[in-house]
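See structure below.
Certain chains of the assembly are absent from this excerpt, and the rest are unmoved.
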Amino acid sequence: MIAQTPPMGWNSWDCYGAAVTEEDVRRNAEYMAQYLKPFGWEYIVVDIQWSRANAKDHSYEPFTQLCMDGFGRLTPALNRFPSAKDGAGFRPLADYVHSLGLKFGIHIMRGLPREAAHRHLPVADSNCSCRLAADPSSVCAWNPDMYGLRCDTPDAKADYESIFRLYASWGVDFVKCDDIAREYPHCRREIELISEACRNCGREIVLSLSPGPAPLAEAEHLKANANMWRITDDFWDEWRLLKGMFERAEKWCIHAAPGHWPDADMLPVGALRQCEDPNGWTHFTQPEQRTMMTLWCMMRSPLMIGGELSKNDSFTLSLLTNAAVLEILKAGWCAHPLRTLDEECVWISPRRDGQGVYVAFFNLGSRKHTVSLAAAEAGLPAFRGTELWTGKAVRKTGVLRASLHPHDAAVWYFK
Amino acid sequence: MIAQTPPMGWNSWDCYGAAVTEEDVRRNAEYMAQYLKPFGWEYIVVDIQWSRANAKDHSYEPFTQLCMDGFGRLTPALNRFPSAKDGAGFRPLADYVHSLGLKFGIHIMRGLPREAAHRHLPVADSNCSCRLAADPSSVCAWNPDMYGLRCDTPDAKADYESIFRLYASWGVDFVKCDDIAREYPHCRREIELISEACRNCGREIVLSLSPGPAPLAEAEHLKANANMWRITDDFWDEWRLLKGMFERAEKWCIHAAPGHWPDADMLPVGALRQCEDPNGWTHFTQPEQRTMMTLWCMMRSPLMIGGELSKNDSFTLSLLTNAAVLEILKAGWCAHPLRTLDEECVWISPRRDGQGVYVAFFNLGSRKHTVSLAAAEAGLPAFRGTELWTGKAVRKTGVLRASLHPHDAAVWYFK
């Protein structure tokens, strides 16, 4: 089964926006192979606009030139991805990533390039046409490049199949499809077409849907059609957004299970926004980063690092390589909050193997605060175990108490 | 003041859809000049898609070819409007319509052709560009041709000015601007730009906004920026739609005044849908047509005939040439319903000159039905006057009664 546990990897958006280059990708892949792979990290994902030659930052440009083949399928901009020359596409880069023992992913927008429709390009390996596949009134609200498809036409089906066939031939292992996860109900059928094309392309590809918030009422449809989907709008390094994730996590937690994972979005840690400022750095405090990692692991969200890895400082690296914390992601199940108040939150996650339980405390307030939990509240006779960020032991006790700094978290493994 | 009374004319949509030709327009203009002009009819309006060569019926075609000048301004398709040759645009046709003593109108969509944006065409007489004026996410939900404009740019203002300047140079007297009247709030600024361009173009042009329903809450904005605006979605020859107009008319009636008129849409009478079927004819019964004409005149909606005029039968012609009924449109004011029940409706319209009052009865039910009204209910001492469809006199009475056929109407002038 694909995505048996929540995917872990790196994504280019938070540090390079629309402007990431092959060099950036290789550098981060090399770092991951050396420092992170042993801890479970494996996906290297090139985010949006890799087919646009003149991309410089996080913005888009209307009516710009995109690189595409004769069938309206986007191809890497050669000035940014030199190895794509001679029609090779992302194949050489994917090969390199695979050679490091990692997996390779790319971003796509739903639909096809507007230019392909206006130019009446054919759909590859078919009698279909981009003109007939494209829905001229289905346009993304925030990106000007594409038309969504008329999903009731054979042309649309043929087009998505041709796209995934090409990407499979490049060796792509992960596709982040954008402008779709929150676009219910009108994108319901388009999600199904994309999901079918993905599953039938001849290669195991994780399908990730963005952006959020995906509607909770569509949980079963998402579980049936995607491996992960965003549960919020873009997440960045602001406390307000991190605090807000607790509400989303509570609503979605029961839908996390092997093969399909509610996605709390990238981890904006370390060196961010490099295209705007080479000194850009996360605005999150260290406690906030602990809170984020703890919540993402307890709720079993996919983990996608947003920062330029090679600039990691020791704290960032330690955050991403705490094996005991990361184990929650793979060993926990049936996790949920026990308590969600304005100032504090408590989560519990049993281990699937029956060997104990994880309990996390969060201080959501702006003052130092003591959180406490009686073992009876959790249905346990007593607590005994270890706090996983500090390694501090907890001797047998009927009431667990922790004094937490503002926005900080603690998480224990109790056997 | 322009549109001092509700505009009266003919529009090509109901009979020819997107496919009207110069020959059709000339024939209807000639008919109007001969038979209808004496009764106040004056506008000849060419509706949507006159720049598309291959139009055949009421449908649209995505990514089709539209005729335009080097500045992205649409021009008549020469195969359909031969007199437009040599860059003359609609000037020769407008000249001909003017020569008949009539006025000439055309349809436009808000925005500019998508092709003009993708081709990066310049805006006429300016340093501006169609690429910068176009908003790639502002597309019409039902027509694939155009992009709406980014109204905060100088390019958008320059573009609308260039468009109205061109049409003024052609001699256009009436512009029906589409995809805009119900698009509040996002089209609020675009309406203002278009209104300004229209008023500043150097020619008196009636500005009509479509399609409806325009939102009632925007009545003052519409009154300030347009001469007429649609209060419903497209109106056709179905009783359901005609019955529904009574509710709209009630809500909008107080906003009818010189210069600005809530618009109940074209009159689908006589020969309709000619492009689909040369024998096409209105599905309205004669009573329903009387009801429609009576309501439109009482509420003072603009009157735009939808049928092919040259095929009018004697009933249709009589409907359009009842001078006493048509006089309500110009002589009435402050009209409103006195009563709106499921089965019947009563309207009143005083004459502006103080010389009496019009009272209309409508049978909205599917059975013969007697409507009655006490003079006291209308605030009058008694009724005395004439029914205007039949010419039948009413002697002095305290209670007005009329037995009406299903869907029929009667209207009296009481002095």
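Order of writing sets the labels: A and B. Residues in every chain begin at 1.
As a working rule, a contact is a pair of C-beta atoms (placed from the backbone, for glycine too) under 8 Å apart; a residue touches a chain by one contact, two chains touch by 3 or more.
Because the structure is predicted, anything quoted here is derived from the model rather than measured.
K.L.:
Let me spell it out: one sequence, repeated, and 2 copies placed. What is the copy number of the whole complex?
P.N.:
4
Here is the rule we use: only the chains that are shown with their structure count from here on.
K.L.:
Only C-alpha atoms count here: how many degrees separate chain A from chain B in terms of the superposing rotation, rounded to the nearest 5?
P.N.:
Here the rotation carrying chain A onto chain B measures out at 180 degrees.
K.L.:
If you average the CA atoms of chain A and of chain B, how far apart do the two points sit, in angstrom?
P.N.:
52
K.L.:
With touch defined as at the start, can you tell me which chain B residues reach chain A in the complex?
P.N.:
Residue list for chain B touching chain A: 62-63, 114-115, 117-118, 120, 131, 134-137, 139-142, 144.
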